[in-house]
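The complex is shown incomplete by one protein chain, all other protein chains being positioned as in the whole.
Chain IDs A and B follow the sequence of writing; residue 1 opens each chain.
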Amino acid sequence: MFDYSFHWRVALKALPDMLNGAWVTLETAALSMLLGTMIALLLTLLRQQQNPLLRHFAETWVSIARNTPSLFQIYILYFGLGAFGLHVSSWLALLAGITFNNAGYLAENFRGGLKAVPDTQMRAARSLGMNALHAYRLVIIPQLLRIVFHPLSNQMVWAVLMTSLGVIVGLNDDLTGVTQDYNVKTFRTFEYFAIAALLYYLIAKTIVLGARLMAWRLFRY
Amino acid sequence: MIEIDKVHKSFGDLEVVKGVSLTVNKGEVVSIIGGSGSGKSTLLMCINGLEPIQRGSIRVDGTEVHAKGTDLNRLRQKIGIVFQQWNAFPHLTVLENVMLAPRKVLGLSQQEAEAMAVKQLTHVGLADKLKVFPGKLSGGQQQRMAIARALAMSPDYMLFDEATSALDPQLVGEVLDTMRLLAEDGMTMILVTHEIRFARDVSDRVAFFRDGLVHEIGTPDQVIGNPQQTETADFLKSVL
Partner (left out) sequence: MFTTSLTISDLLFMLQGAWVTLQLTAAAMLLGTLSGVLCGLLRAGLPRASLPLAWLLDLFRSVPLLIQFVLFNSLKSIAGLDISAFAVGCLVLGIYAAAFCSEIVRSGIQAVPANLRRAARSLGMSYWQDLRHVVLPLATRVSFPGWLNLVLSVMKDTALVMWIGIFELLRTSQSVVTRIQEPLLVLCIAGLIYYLMSLLVAQLGNRLEKRWQEND
């Protein structure tokens, strides 16, 4: 049945390049999470506004982000923006797509998190004389952070796994892109992608572990 | 006959039942009173094997409850238990709740099980709530359903674990009335209860539990009317 010989040693020679790719993967994911979180906070704010235009804009963003495939979002940013004359690189389209997606999901998480922080907290803070900004920054957001921490770290893992989609729009810098390059050159598909899979697994587990450690230190109460 | 013989039970390092012996004869109604944490409820859970014991023995009609080969499922058909939290099955109607075990455990046919269920539910006063879901009933009604559910298995013994403690005061009466009827019909019952007056009314014997042991036992008039031990008297003074 198996008259295929596995050439692991050759594949392992590509490890340095793949590790570089893994680094690009991490950077991209981290950047998308940073931007995504900021936009998500903004979206959460917008969703609370009275102004229907602002509210609907935010709702639409979240809706599209959660009801269409992330690959589709990357696709439309890569090919669609071209129609407006904007030429985006594969990497930029990937980043934009993942950020768009992150922002949508995180905004939902923040909304759920906000609901979980009791109204009475806000009342107590304002009663002590704090203005809205202080109340949010010193009382609400720290509690919100604790509640959404787990979903946030999950989303980070998702972002890392999502970066693999970059190869479909031509990215060859991240882990999957580098792996694909080697694959196309040597057709040793299984070996290279198996190593890539292992690397992704290790990255994912490291993030989960790191998050757990962070949570333990940050949320000691 | 239920024979509890020098039973010891611990949760980890904490011993809650410290050598209890008690015999309950057929047709007897025994009430167990005492403060929280005295081991009363735990003892009840040991009788039908829900909790294991570390030392001693419990025999129901000669069968050793905690022996290795004992068919607990079989044994539990003979012992009905009503918990403090009625534990109604929320996804089944009142009728289905009561019919479930007779059908699946006793193997009764659909008609037989339904007839039995209707009979028991009428007995506890819920004949008009057959097709309702438990979530729509009051606590007292759900507890009465729980009693009917246990009775539908035609048990020889009924155990009540603080059956009225979780109820609003105005709902306690209806459940106590149901329990009283049961006692008058001659069911063998062990009641763990805080309702001292009720215990005095319906019981043949009352046992005062303290610190994992039977501190005093006798007829209601003896234990509640004229307690010999100071601790018993103190307890009764604090609750009456």
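The criterion applied here is as follows: a residue touches a chain if its C-beta (ideal position, glycine included) is under 8 Å from a C-beta of that chain, and two chains touch if they have at least 3 such contacts.
All values reported here derive from a predicted model rather than from experimental measurement.
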Key: Contact set of the excluded chain (shown chains only)   = A, B
Note = Of A:S32, A:N109 or A:S164, the residue touching the omitted chain is A:S164
Omitted-chain contact residue, chosen from A:L54, A:L114 or A:A194 = A:A194
Request  = Among A:I64, A:V88, A:L114 or A:I141, choose the residue that contacts the chain missing from this document, as touch is defined above.
outcome  = A:I64
Ask   = For chain A, which residues reach the chain that was dropped from this view?
value = 1-2, 4, 63-64, 67-72, 75-76, 79-80, 82-84, 157, 161-162, 164-165, 167-168, 176, 189-190, 193-194, 196-197, 200-201, 204-205
Query = If you put the missing chain back, which residues of chain B would it touch?
reply = 48, 50, 73-74, 76-77, 79-81, 83, 85, 87, 89-91, 100-101, 104-106, 133, 135, 146, 149-150, 153
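The rule is simple: only the chains that are shown with their structure count from here on.
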Rounded Å distance, chain A centre to chain B centre (Cα mean) = 56
